[in-house]
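Missing here: one protein chain of the complex. Every other protein chain is in place.
After this line comes chain A, so read on.
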Amino acid sequence: MTSIIIISILPIVLLYLGLYKAQKALLPVAVLGLLAALVTSVLQWTILDEAQPIYNGMLLYNNFSVAFSVISIISTILILLLSKGYFEKISNHIAEYYAIILFSLAGIIVMVSYHNLTMMFIGIEIMSVSLYILAGIRKNDFASNEAALKYFLMGAFSTGFLLFGIALIYGATGTFDIDGIRDWLLNSPRKIDPLFYTGVMLIIVGLCFKVGAAPFHFWTPDVYEGAPSLITLFMSTVVKVAGFAAFLRLFSACFLPIAQFWTPVLLVITIITLFVGNITALYQQSFKRMMAFSSISHAGYLMFAIVAIGAASANAIFMYATAYSIASIIAFGGLILVRQQTGTDGFEGFNGLANKNPFLALVLTVAMLSLAGIPLTAGFIGKFYMFSGALSQYRIWLVIVAVVNAIISIFYYFRVIVAMYFRNADREQVEVPAYYKFVLGFSALATILVGVYPTVISGLIK
């Protein structure tokens, strides 16, 4: 549990560093602190997964939490490394950036390790409030302001739903503890109070909003497009993954006994999410917007693990989330570099990239193949786990819908590859700083390593 404490203190340290104008120290201190949190988190991993709830049953830091903390912390480290030289260009208040991202991360760690609905709510709120600020941090930029306002209004609304749901469930069961609620469900009289079902529905609405699942996705494209690219990256990877971890934890540990009630609801949401994300992504002319919509469709794939809930669900979400996060980091890293040179977010900015920047084109190709779910990349393993899970519950039609969507997604992911390799354009070489080389190269290698030999990480959660 030391990692939560480290991650909570770290941003305060960073704020003081900013106060004393030690801007050069910000990134090293943040990264070192996160590495320390990473190590303390990994040390909590136990073979038998026999962790007990701590802090009066508020948190349960089991292997599930370790795995999701690790992927969240690693993604954050990679994102921070990409931010070298990025925030300086768009704002004078660099320390705040680092601090707020880390505050958000602290909320995320709570979200993946809560054992009590109040803690879940607190985690989500710590994360969200930080994000409202981050989305609007380019104070003089119109789109950034719009993004922040939209996100805040919609987010506050959905928080209301979530909180109302939690309150109704408390009203029905008399407890916030997720084991307590489950026991109540198992031992409850023949008929469960309608209050409880209403609460579950409201929680589904609140969580679907947070993970950007259709039809609660309308904020995503504008917010993702308006926010600075690195913040978009943070939102579409770490935040989304944490949202799903929280989602899964609640539904697998707590609401499992009434699965026949919420499964049809989530099934419909899943299918809508897949189609909305994919088909809209198909028509985008901007790479960034394409990534925004495709992230909706990835939310759809991640929902698979919850719809077909079972013993392997946690592992499936973890694999998929890892693959998706790493590939997104490459994609956005590449986008930032290309944008700096060409000034556009569109696909045409990538034209002819392979001639001048073979390395950049190669890692972006790996990322696109992984997002499209082509074998020998991590993305395929993620999809494979999801399909296996759904088929094992005999949801054949769901899998066929997913297959159709996987085919659609080829069109827009391959547009990037086509632009980079097969279209010619007069362009200068894009300069790739050393930090970027490291992050992009590391992510591409990890994508292939996990794709070829997934056993390296699939044993983390039993």
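Definition applied: contacts are C-beta pairs under 8 Å (C-beta built on N, C-alpha and C of every residue); 3 or more make two chains touch, one makes a residue touch a chain; residues count from 1.
Here is the rule we go by: contacts and distances are computed from a predicted model.
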Among "NADH-quinone oxidoreductase subunit M", "Carrier domain-containing protein", "Branched-chain amino acid ABC transporter permease" or "Thiamine pyrimidine synthase", the omitted chain is listed in UniProt as "NADH-quinone oxidoreductase subunit M"
Cross-chain touch to the chain not pictured, restricted to A:Ile272, A:Ile374 or A:Leu449, is A:Ile374
The missing chain sits against chain A at residues 369, 374-376, 380, 384, 387-388, 391-392, 396, 399-400, 403, 406-407, 410-411, 414, 418, 421-423, 453-455, 458-459
